[in-house]
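Every protein chain of the complex appears in place save one, which is left out.
The block that comes next holds chain A.
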């Protein structure tokens, strides 16, 4: 188990991440979401010792990575913004990775390059953004590290490649030997992948969602009321996702049978349940207000 305990990092007198605390097991695909600049990449960089943490620890099976750095080889991360790969051809990259990751699978690396029509003699820096992201994922998978951090892995990839990667990630966790922590703005992609989502807000980890539990508790409804006024109970218990004329799309984070009865009692013109997506949760939790102020 990987345990991030009370991890904090200040840059230029600003708290970028504060008191981050979570556990992560092999076999889990955890999503990390948050608005731009909230500290997702800083969290990854601090977890992997690129940034020296001001406070807190990262342990793998109770081994502190600072005291026993060899355990860091169980954690894989390629910084998408700053990495050394640009100077090398794709065929040369295993020379480095097999010296660090004892179980690096060079044959599979070659096979995956071929499968995605990547030429081994191409230089990494000459690749498009999407192709580079693909190579990063291939290196991550073939490293065979049990904990893999992927920072915006779907950024710049076309739909087919995205689907391929998502399938590979799901296949990898099937035997419970590997876990993924994936930061992404593409919430739709995470929706199909993650079992669990960590939500970063204002430098802190504000929610650790088990998506199954959340879906059991929350509801997304499309509502139309006869009057122009939005009922107080809706304002109080829900977050506005979208409004079009009198049609409201709202998320009730804690939808109870009592609340359902109260809504029915208002005699809405339309009350229809919609599938709840991760994006809805993201919007509902990250917007500063419930959204109704915009309508005033």
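Points worth noting:
Please note the rule applied: a contact is a pair of C-beta atoms (placed from the backbone, for glycine too) under 8 Å apart; a residue touches a chain by one contact, two chains touch by 3 or more; residues count from 1.
Everything that follows uses one rule, which is that contacts and distances are computed from a predicted model.
UniProt lists the omitted chain of the complex under the protein name "ABC transporter permease" (options: "ABC transporter permease", "Peptidase M75", "1-acyl-sn-glycerol-3-phosphate acyltransferase" or "Phenol 2-monooxygenase P3 subunit"). Only one residue from A:87, A:117 or A:244 touches the chain missing from this view: A:87.
Only one of the listed residues, A:95, A:171 or A:213, touches the absent chain: A:95. On the side of chain A, touch with the chain left out of the figure occurs at residues 9, 11, 42, 45, 48-52, 69-73, 75, 77, 79, 82-84, 86-87, 95-96, 99-100.
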